[in-house]
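Of the protein chains in this complex, all but one are displayed in their positions.
On to chain A.
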Amino acid sequence: MDYSYVFLILLLPALSFLVLGLAGMKMSHKVAGLIGTCSLAVVTVLCYYTAIKYFLIDGRDATGLFPTVTAFDFVWIKFSELLTFTIGFRLTPISVMMLIVISTVSFMVHIYSFGYMHGEKGFQRYYAFLSLFTMSMLGLVVATNIFQMYLFWELVGVSSYLLIGFYYPLHSAVAASKKAFIVTRFADLFFLIGILFYSFYVGTFSYDLTAMPELHQNVAGVAWVMPMALFLMFIGGAGKSAMFPLHIWLPDAMEGPTPVSALIHAATMVVAGVYLVASLFPLFVEFAPEALHWIAYIAAFTAFYAAAVACCQSDIKRVLAFSTISQIGFMLVALGVCLPGETSGVDNTVEYADVNGLGYMAGMYHLFTHAMFKACLFLGAGCIIHAVHSNEKMYMGGLRKYMPITHVTFLISCLAIAGIPFFSGFCSKDEILVACYNFSPVMGVIMSAIATMTAFYMFRLYYVIFWGKSYYETHKAEGAHQPHEAPLTMTVPLIVLSAITMLVGIFGTLHVFEFGEFVSANGIGFGTHINWAIAGTSTVLAILGICLATYMYKGEETPVADMLARRFPKLHQAAYRRFYLDEVWMFVTHKIIFRCISTPIAWFDRHVIDGTFNFMAWGANAAGETIRPWQSGDVRQYAVWFITGTVALTLVLLCI
């Protein structure tokens, strides 16, 4: 049980960030990239070793659970005995799983970026920021308490901001990074308030109240505190995880380099909200199951909304961005449909894990599989953008001939996200649907419908990129470049990620690999059994969605799709413009907040506060000018001042 080496997992990326950040400009691109990649390779090895040790070597303890191991916990600020702010490293089944996800995807992205960012200005800066992000994200998932999580949460936000705005000469990149930062920061304000509520009433920053039963009485009297605090914390998570209506930053965040989108805006940072809810899951189930269900409703709506928008986007990265929002919705729905056990809270039986707590396992499972196939999709999109130098679908088409590896890996990932058996998405999505039907048939039907939409829009994307009319062939005469397959550094990560997707899918479908053995709501391992009524239906629906997409988009021309767009112009336009949500936010911020609140405050600041200080500065300057003649250089006058001063001081003292 010796995990003393794990501090390296945080230290190495931090050092790599410092070295690259301070001395990066003096290095060549290659050296800088190698420093970042090598340090991350070591981190990846350490994470895998930790996972193997945690799950397989050390295994379950006497009570049949995976123990919560605190590798180290360094006291930073001590407010009181219970309310102590520590920074540490905590291993639980989900945090170990997240270590695997983050290190794998981050390592793949590091390798991929060698090719993708080749020759870019600021290459060293890019790797420095990647290291910073990886360090922050790892620190977030291993946090021993909510406050440490919040600290790294903000660091993650900053590194995301820096990476989205990587191409800072571009106006759109700057605007997008600002938008992402402000929106998530706005949500984080609620997170902070939630933490303050929680710590004030409960008296601890810890996630786990079961270890401290004496604290239960602190919340017993004030029933509203826990639901309120937990829901406020969830709002912070909703900001990071792009839940409606705080999702508006994520599509714009695609302005960043594509590997960054794969790492931050598909696989890791955006699922921080899911991870937060999962970490607080025992608290949610025990104190606020209603709040948990509200999360499910919000997430279901978000999943539907994002899937609808994704059907009409023309920029391939935006399609993927909305698909990510929709899939995160799936994960949160899965968590939200969990029910309390026999008495209240989490119940320690296999039945609980398999029925009421199934959603927890399913959500985490989907987080894991989604991270792999969505990262693969984004990296594939990066290869395509690299080849055709545009994000717009009109410049693509017929690429399967020119980019075979990208084509195959993209197809595998699309099948996975659509939920076809023997691909990883099937296993996790199926469990989510089962959990939804357990909760209520209505929820199940809705989520099945959204799953069908997912299959449709992903294959729409697939067909317009790889099939259909080739832009190169039709515009050859005008000097269009021939698309070419990406270099090896870029295709290897694609192959690795799609291989993981395949392997998890095959072994998962055949029940050789059981995610539930490792992660479950109450820690008790269980094997899933496929509910063929649901799995069969969803598979058929997914295939229907794919067929529809094939029918509409496979050919050189897309008469059906064009006709539909003409037939329902308003609907199409609204979906294309993301149902005008950005405009609504613009109206709220510019017309209401800026005009009615900020303008008067700005006026007060400019005229009253600045005026006061300007007056003081002017006064000091004017006084300096006025007394200047005193220093005349005339010694006789000095003597007069001297004696006058002495006499005056004597008189003052005599008078008091």
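In this section, a residue touches a chain if its C-beta (ideal position, glycine included) is under 8 Å from a C-beta of that chain, and two chains touch if they have at least 3 such contacts; residues count from 1.
Basically, contacts and distances are computed from a predicted model.
Not every chain of the complex appears here, and the one that does not is recorded in UniProt as "NADH-quinone oxidoreductase subunit N", selected from "Anaerobic glycerol-3-phosphate dehydrogenase subunit B", "NADH-quinone oxidoreductase subunit N", "ABC transporter ATP-binding protein" or "Germination protein, Ger(X)C family". Within the set A:L11, A:I182 or A:L649, the residue that contacts the chain not displayed is A:L649.
The omitted chain makes contact with chain A at the following residues, 620-621, 623-625, 627-628, 630-631, 633, 635, 637-639, 641-646, 649-650, 652-654, 656.
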